[in-house]
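Note that this complex is displayed minus one protein chain, with the remaining chains in position.
After this line comes chain A, so read on.
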Amino acid sequence: MKARSKRLMLVGGGVALLFAAVALVLSAFQQNLVFFHTPTEVSEGKAPTGKTFRIGGMVEDGSIQREADGVTVRFAITDTARVIPVTYKGTLPDLFKEGKGAVVQGRLEGGVFRATEVLAKHDENYMPPEAAHAVEQAQKAAQTLSQ
């Protein structure tokens, strides 16, 4: 009987540990998902306010401006249909350029997207999939409208 109850405790303890760990993982997962939105969705107010999310699109031509401190940058990100103004403080990635794809992560504050992270990827011709997706969506929408 004693050996058996020991075994039960061991198994019970193991299962309890497993459940606790899995519960922890799932709750952390729920809290830390970062959703992606297209500029059109953002301008239609479908993006969350006060929560971190990502926008993908193209850096609009002629939109990059530097403030006097040199490290604060303003630019606009577009899916060819709508344009979202972005501010970012920090060093931009090597391949961040006007007319090229980029993904920004941050929060929306009073109509301006305050980015904490700017991603442009590793290859000259490469388009971040989120950016490509956003442009594709906008163009699809434009086609349905014109029909």
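The working rule: a residue touches a chain if its C-beta (ideal position, glycine included) is under 8 Å from a C-beta of that chain, and two chains touch if they have at least 3 such contacts; residues count from 1.
Heads up, the rule we're going with is that contacts and distances are computed from a predicted model.
You can't see one chain of this complex, but its UniProt record names it "Cytochrome c-type biogenesis protein", from the set "Cytochrome c-type biogenesis protein", "ABC transporter ATP-binding protein", "Heme-copper oxidase subunit III" or "Transport permease protein". Listed for chain A, the residues touching the missing chain in the whole complex are 3, 6, 9-10, 14, 17-18, 21-22, 24-25, 28-29, 31-36, 54, 66, 69-71, 89-92, 94-95, 105, 121-124, 126, 128-130, 133.
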